[in-house]
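Here the complex is missing one protein chain, while the rest keep their positions.
Chains here go by letter, A, B and C, matching the order in which they are written, and residues are numbered from 1 within each.
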Amino acid sequence: MNFASDNSGPAAPEVLEAVFKANQGYEKSYGRDTLMEEVEERIRDIFEAPEAAVYLVGTGTAANAVALATICPPWGTIFCHEHSHIEEDECGAPEFYTGGSKLTTVGGSHAKINLQELSEAISATGIIGVHNVQKGALSITNPTELGAVYSLTEITELTSLAKENSLPVHLDGARFANALVKLECTPAELSWRAGIDVLSLGGTKNGLLGVEAVILFDPAMAWEFELRRKRGGHLYSKHRYLSAQMQAYLKDDLWFKLAMKANSAATKLAKGLTNLQSVDIVHPTDANMVFASLPRAKHNLAFTGKADYYLWPPNQSLNGDPVESLKARLVCNWSTTDEEIETFLELIG
Amino acid sequence: MNFASDNSGPAAPEVLEAVFKANQGYEKSYGRDTLMEEVEERIRDIFEAPEAAVYLVGTGTAANAVALATICPPWGTIFCHEHSHIEEDECGAPEFYTGGSKLTTVGGSHAKINLQELSEAISATGIIGVHNVQKGALSITNPTELGAVYSLTEITELTSLAKENSLPVHLDGARFANALVKLECTPAELSWRAGIDVLSLGGTKNGLLGVEAVILFDPAMAWEFELRRKRGGHLYSKHRYLSAQMQAYLKDDLWFKLAMKANSAATKLAKGLTNLQSVDIVHPTDANMVFASLPRAKHNLAFTGKADYYLWPPNQSLNGDPVESLKARLVCNWSTTDEEIETFLELIG
Amino acid sequence: MNFASDNSGPAAPEVLEAVFKANQGYEKSYGRDTLMEEVEERIRDIFEAPEAAVYLVGTGTAANAVALATICPPWGTIFCHEHSHIEEDECGAPEFYTGGSKLTTVGGSHAKINLQELSEAISATGIIGVHNVQKGALSITNPTELGAVYSLTEITELTSLAKENSLPVHLDGARFANALVKLECTPAELSWRAGIDVLSLGGTKNGLLGVEAVILFDPAMAWEFELRRKRGGHLYSKHRYLSAQMQAYLKDDLWFKLAMKANSAATKLAKGLTNLQSVDIVHPTDANMVFASLPRAKHNLAFTGKADYYLWPPNQSLNGDPVESLKARLVCNWSTTDEEIETFLELIG
Partner (left out) sequence: MNFASDNSGPAAPEVLEAVFKANQGYEKSYGRDTLMEEVEERIRDIFEAPEAAVYLVGTGTAANAVALATICPPWGTIFCHEHSHIEEDECGAPEFYTGGSKLTTVGGSHAKINLQELSEAISATGIIGVHNVQKGALSITNPTELGAVYSLTEITELTSLAKENSLPVHLDGARFANALVKLECTPAELSWRAGIDVLSLGGTKNGLLGVEAVILFDPAMAWEFELRRKRGGHLYSKHRYLSAQMQAYLKDDLWFKLAMKANSAATKLAKGLTNLQSVDIVHPTDANMVFASLPRAKHNLAFTGKADYYLWPPNQSLNGDPVESLKARLVCNWSTTDEEIETFLELIG
């Protein structure tokens, strides 16, 4: 039983097959491969964005940081949730890539940005002119780092506020597919139609070996992005292997299918946990992550029984009062089996 | 016939197989996978460097730039050849990662750093103290960007000079295996025993999908490297797929075998070209790259016949006097066939 | 009546005289002037720090940012108060100079860092290793931006916590002299003896034309500081004019005398305000700044009567309910006269 991360699971067979198939003969390097042309067309098609610029990189941190540097100047501040990945888990990559911008963090339940708090944070920025950092960009994460999915209305409220303040909007969509299948909306609706300017479209957590797309709905920023990507060391010479993964991902709705599997597993796990005594679900299980509160005794049972997951936040101790509750993050992925879930529930039941 | 780049060729079947095999069940993410432990041990073993810190990244630019930033402060200058990859082909990645260091370029035939010129460049650096950028690091490329391989003596002369000036030394070994099989020496001899402190050990050009190792022979720099790598977005979540490639690469001397194939193909191609009228080999064919001078008419024959390669430098025109000679770079890779070479030679013969 | 800032007042006559006197004949440039030798010796003497490295720059932002960059790596975070100058008033200079470090802000009344909050912030930093920014440095401001002065005990508690966590400590002493005369302690006691590693010693706000010193109590960091200063454009060619100001500042206790005048004026102003109806002092008047809450009607009287000062925070409106209270910052400087204070009090009385 492994619920440590969607990064712990394997890649989907279709993806490996595509990589295997791409490994024939010669191909142009550095993103000029014919597979990439297909990927670009496919993404523009799926997102109903014929002008969008589309790029691939190998990590989510790269996707986020290069994207943010493209839309936020060094003296800007990026408004984001205090529990966003860019704030907490990227070792300052946005600060590095932007050349020293700030991140202004905002609260909100379930790691969703609170509209009122965002409004106040924006209003408080740059009020004494050149002495302050300036309004730079808004970065939203959907699903959030706590497993909740913003509704289209919630997203639009945030992006509308951003637009009123001339802020470009980045969406960290490391688990974008999981949000899509939850909301049953189109990719366009969940991105540019909802006011998103730049999307980090995750693939790695949802069954790829390691590929994320960056979609710039405004192609005016394309060339700058390309230079920043290259300069960051994120332009791959044998790019075809990235293209192949993304092609397979988008083919025959594979990305939706994988996300549905992961979401379903999480739903099943959450339901099972709810039935257990002294166990509470602490954030909505909207996507593929379950956040639950369990007595320390149950955690010890779980870890002794070889279950793998993180206490959340990670700096909690397993030593102490056995009935005291500690929160856990349990992440499902496309390969999570019913058996794993059942075994886990039995273990701690 | 494709001699455009070693990046244009496919990955070796053994490598794909290893990736396929690694795709089983759960694995720890972000470089803590068990395959990586094996890779670390293997590299330490091969390089006779039990203390070395070993890391994997996805591109050569990342390997070089993160390595250089780890050894050179922002106010340092990196001594390198004027035709090095870090100077010419990385869009300023070293400058970006170091926080604004300079590159002081030095000449030398066949893109080998001229010892005397290096000595003069070093001596001229920092002579008026705080007003100048300071001596930062030395970066050598072996094989060079013009296909030549430094002898152990040549390397040692450069690194000795560096040491006298307290300069750490980086080796861009994007084609390190090709140099090794040429020189028939050990990896240790061609790296730390020759005075190299940090090695970018290439894999991508020699048959991987996209993995380079960075070896820090002095592990004191390890933690800083790890932070810079993460901050640069080069720490992969599903790291096992990088480990698997490197493991296969080093297993059963695959890396040597692949490099030998590429080098042999280049030798054969160079030999064939030498036999043609009005064709000259302009740099030693020490590794897998042939630099040749051909009349414009032959280039036009080649390109018309679907040969793929670069004029070198690339900004030369195919229009003009048909007997005038233009230089070309012809790169072989492990998959280059005798048939390709023969077809090419016939085409322009 | 001008209480806008201690930056609004003039320089002390002794300082101008020293500059005038320094303007004779030739002098070495770039900090090698003989006056600077005197300043260095004098500061080492005053601070009982014979090994300290001493530098001069022209602005407080330069002093803080170059100092912080010298002690905090790009991947570190600087712990500071949420109302510190480096967080709120330097347009991201620390982020720029450090190469993209974060500032982790902590609360606390009167802009003093709350020890418990600092402890929690430090403990929460770097808990998942390379994914997080790391503990970088602590920066304290004394007097605070809200006019309060830390006691020696308070400072020592903070620096002890920092030392336990291997954090170097910076003191933003833009108004250091004002704290000194308040506490009646020695410069050494308020700096290195209390655990400060690097001090930005302000001069400009206390009667200079524009000079701040940076004192590195550990001279091991000196050369790096010099390079960062030069690279930041803060090494003055005609440095003698900076030296002359600092020399005059420290001569015959001028800095204490000027600070006492400013502190006394603030005390007098605060006392006068306290006697007024509906006026409250909202932060301790420990130094030369008075923070008071006044009904909007009084503010309007004041501004109509040509008083100059800032509402604090600045984004409050003078339009609205006349009895509603708005906070103000009233800053005294060495040249503030009793008459000014009395006129102001009458105006709003």
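Everything below uses one rule, namely that contacts are C-beta pairs under 8 Å (C-beta built on N, C-alpha and C of every residue); 3 or more make two chains touch, one makes a residue touch a chain.
These numbers were taken from a predicted model, which means no experiment stands behind them.
Student: Of the residues listed, C:189, C:253 or C:308, which one is in contact with the missing chain?
Tutor: Looking across C:189, C:253 or C:308, the contact with the absent chain belongs to C:308.
Student: Taking the full complex into account, find the residue in A:75, A:236, A:291 or A:312 that is in contact with the omitted chain.
Tutor: A:75
Student: Which of C:66, C:130, C:196 or C:328 sits in contact with the chain that's absent?
Tutor: Considering all chains, including the one not shown, the answer is C:66.
Student: Could you list which residues of chain A touch the chain missing from the display?
Tutor: On the side of chain A, residues 30, 73-75, 99, 130-131, 134, 224, 226-228, 230-231, 235 touch the unshown chain.
Student: Contacts of chain C with the missing chain: which residues?
Tutor: Residue positions of chain C that touch the missing chain: 2, 4-5, 7-11, 16, 19-20, 23-30, 57-63, 65-66, 90-93, 96-97, 204-205, 209-210, 227, 230-238, 241, 308.
Student: Tell me where the left-out chain touches chain B, residue by residue.
Tutor: Per the touch rule, chain B residues meeting the hidden chain are 74-75, 88-92, 95-96, 98-103, 123-124, 127-128, 130-133, 313-315.
FYI, only the chains that are shown with their structure count from here on.
Student: Just the number, please: Cα centre separation of chain A and chain B in whole Å.
Tutor: 34
Student: From the mean C-alpha coordinate of chain B to that of chain C, what's the distance rounded to whole Å?
Tutor: Computed value for the inter-centroid distance: 51 Å.
Student: I'd like to verify one number: the distance from the centre of chain A to the centre of chain C, where each centre is the average of its C-alpha atoms, in whole angstrom.
Tutor: 42
Student: If you look at chain B, which of its residues touch at least two other chains?
Tutor: Within chain B, the residues that touch at least two other chains are 30, 227, 230-231, 235.
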